[in-house]
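A protein chain is absent from this complex, but the other protein chains hold their places.
What follows is chain A.
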Amino acid sequence: MMHIALVGNPNTGKTSLFNQLTGTYEYVGNWSGVTVEKKVGVLRSKKAKMIDLPGVYSLHPLSRDERVVTQFLLTESFDEILNIVDASQLERNLLLTVQLLEFGKPLTVALNMVDVAERRGIFIDQAKLAEALRVPVVPVIARTGKGCDQIEHTLLEKVTGQTEPFTLFYGEAMERAIERFIASWGTEEQFPVRWLAIQFYEGNSYVRDYVAEKWPEATWRSLYEQAEKEVRHTEQMSLAQFIYEKRRSFVKEVIEQVVQRTEIGQVTLTDRIDAVVTNKYIGIPLFLLAMYMLFQLTFDWLGAPLSDLLDGFFAGPLTDSVTAMLEAIGASEFIRALVVDGVIAGVGGVLVFVPQIFILFFFISFLEDSGYMARVALVMDRLMEAVGLNGKAFIPLIIGFGCNVPGVMAARTIEQPRERLVTTLLTPLMSCSARLPVYALFVGAFFAAHQAIVVLSLYVLGISLALILAKLFSLTILKEETSVFVVELPPYRMPQWQALWRSTWDKGKGFVKKAGTFIFGGSVAIWLLSYVGPHGVNVNMDDSFLAIIGGILAPLLAPLGFGTWQAGAALLTGFLAKEVVVSTMNIIYHVPDVESLQGLMATHFTPLSAFSFMVFVLLYVPCLATVATIYKETSSRKWTMFSIGYALVLAYIVSFVIYQVGGLFGF
């Protein structure tokens, strides 16, 4: 099957086009809404596969997600490139197109947002553009799917023989340098060596690593320095700047031929929204209000009633009918206990939170798709600068509220490596939706009158600690690096239902899947451990293996206010996934539904120790999936261990202080 790579600038509607072209089914390589890893989908006609790559301005990477594209071009095999180009920002989009053309693979330009451009008075002659670039140009409106059939048709047309690759003339001195590189390289590559040479001279770090693997440092360094010297001599510019200027003058020429402008001095909707949203005085209050609404909707107004409904169903009709069915087929008491007290209690206890989690993901997707997320980075930059990070680091933190895994991955868009590291390390402090079931359980039992405020206090605690630690880390780890902040603020767009639902599902399905695998397995294991003890099976739970294991931790946890074996066991299993804490408690306390569990817990916790427990769950070790992602992203065992270690220490200290100080005040 043919493989087509989809490449383009950020905010050009790339994901919309991908969704339109590939239909509803796709394989998503990651959990995140922001494309930080490659996604693979099958075209509607099932004739080719399409790979959605992260949005980049240039092949010369500054951040880690940009490296993905260059890496893909160099190392993966594919047949064609579909380059999506924003018609209203033709100049900067074509700068990337030139680099892709030089790569020599058959290329089709999807000219998106022609309607937006025309409204701004920009009219593009598509036939002339195709002629100037010598590739097919297809106008599309990715949001509505207009022109997508034409794209698919163009892509699938038999790629007839290799036409000679596009070459841009870079001037005498540069061309000699390119010649020298090609002559020394020798080996055949899947792409034009000329492309490699140009990228190398431009200072593309990924390409340089690629070259350095083959050549000793002296060889490539002398080639580079010779070129740099010659160009500086003739052009008075650095190599990178010179190559950029050459491309730009070519792009300008093309634009001159194909674009007609009329002046339309109209105030756009984006301008009007921005006048409010990024207003000097109300920008920050508005953001806080938006977050408040988000949490109210998720946890109170919409989420809670839906969760209650689901809980009622699991506890009532489902348990009854399963019990009846098991009796009818004559299952043993052991099987009945395993299914009802282990699986239904454990998995069901977590599944009831699916509505809330989906609502939260839905709103996060809405913030991303509408273009507001970039404004958040702008509005929050001053605060983040004060703690040594930049406004972009706030986006991973917000995504982290949904799930820490995509949050950690979203940190890739941060340019400075150490800032990225600190953001990666701090994202797990964001209270993800998997911690929500734990809060919901305790808040319902101990703080029924003040649910929202107590949950909110945990979120605020997580953010505050993240900011304080950011300051601390930036004074130690980040010492030698200055923080950098440049952010593109795309025009606002009304997100489309279909796209929103899709990205909500992409993010939320991980949670459902986890319930079917991790939590299912975990529940069975925990139930077995609680059913079996050193003195046989079906023992009193206090004599079970689980009690023994949990009991080891209990004395350590006593100063925090919850020194019971039950709490110890629940926390231990919570490392798998934080919601397993609830599954474990459901199984340990052996009750059919959340309501009776809450009643029972009142005998084991006080409101103060319950709060201390929630704080501990918020902070102690990132879950297994997050730890794996941190390891993948930092590729450092040291930093991964550090992320676990500091979280444990922090959780212990904070819970200790809360419990001890709270005790002094007589709570």
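Points worth noting:
Throughout what follows, contacts are C-beta pairs under 8 Å (C-beta built on N, C-alpha and C of every residue); 3 or more make two chains touch, one makes a residue touch a chain; residues count from 1.
Definition applied: contacts and distances are computed from a predicted model.
Comparing "PTS system, fructose-specific IIB component", "Ferrous iron transport protein A", "Ferredoxin" or "ABC transporter ATP-binding protein" against the UniProt entry of the hidden chain yields the protein name "Ferrous iron transport protein A".
From the set A:Thr219, A:Thr234, A:Asn279 or A:Ser636, the residue in touch with the chain omitted from the display is A:Asn279, counting the whole complex. Check A:His3, A:Arg44, A:Arg92 or A:Lys471 against the missing chain and you find that the one touching it is A:Arg92.
Looking at A:Val484, A:Leu556, A:Ala602 or A:Val649, the residue that reaches the missing chain in the full complex is A:Val484.
On the side of chain A, the interface with the absent chain consists of residues 57-58, 60, 62, 88-89, 91-92, 95, 120, 244, 248, 268, 270-271, 274-275, 278-281, 283-284, 374, 377-379, 381-382, 385, 391, 415-416, 482, 484-491, using the contact rule stated above.
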